[in-house]
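Here the complex is missing one protein chain, while the rest keep their positions.
Moving on, here comes subunit A:
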Amino acid sequence: MTFPIEVKNLSYQYSGRKEKVLREIDLQVNRGEVLGIVGLSGNGKSTLCYCICGIIPHIFKGRLEGEVLLFGKPVKTMDLTTVATQVGIVFQDPDTQLFSPTVEDEIAFGPENLCLDREEIGERIFDAIKVVGMEKHRHDNPHYLSGGQKQLIALASILSLKPQILIFDETMAQIDLAGKKLIKEKIRQLKKDGKTIIMIEHDFENLDVADRIMVLKDGRLGSFQGRL
């Protein structure tokens, strides 16, 4: 059986660091599943995300052992364009993800990099903006939106690449309750659409949308037993 995400015996050590951040991690995530990963700061949650979405080893170098497979294919042998069309990641800080003067430009950025034609880009903008329900902000400057709305735009800009896997790396850490509610609604909707989702969190209240919760402690991944 091929899983959207399969991690086999993964260990990782950043360049210049003495200890491994991730140790012998095995993980399989099913299609349409929402997996929550919890853990204290510095336990390797974000590093695991970076390995899954190809930032490691494509952008950040270091000592990587084991492998990450996306739909059966190893991430390290894929180029970043292919990875970007399979995995989308929404980071914690919306201000370091958004750089375009309008929401429309922001969402168009990814498809433009994939060299799609104008009509296709237009359709993707329309679809992505509709999924996050931000149609009326299409021509607004994303920097003037609220934290929650910014994260929705970051999500839309990822969705325009049509990835089957989505990673939310502490996406709700910097936003208010209303923003969290909005994001969680969209996660439920995306799950219904068959997307495979990983949520990195340290706030358990945000994990009510998760089907399964795992804990990452001292670089090792295990099932969640009720406490960190």
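Quick note on the criterion: contacts are C-beta pairs under 8 Å (C-beta built on N, C-alpha and C of every residue); 3 or more make two chains touch, one makes a residue touch a chain; residues count from 1.
Here is the rule we go by: contacts and distances are computed from a predicted model.
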| item | value |
| --- | --- |
| Chain not present in the shown complex, as UniProt names it (candidates "Energy-coupling factor transport system permease protein", "Indolepyruvate oxidoreductase subunit beta", "Cobalt ABC transporter" or "Ni/Fe-hydrogenase cytochrome b subunit") | "Energy-coupling factor transport system permease protein" |
| Contact with the hidden chain (one of A:69, A:125 or A:197) | A:125 |
| Which of A:13, A:47 or A:97 contacts the chain that the document leaves out | A:97 |
| Contacts of subunit A with the absent chain, listed as residue ranges | 53-55, 58-59, 79-81, 84-85, 88-89, 91, 93, 95-97, 99-102, 104-105, 108-118, 121-122, 125, 157-158, 161 |
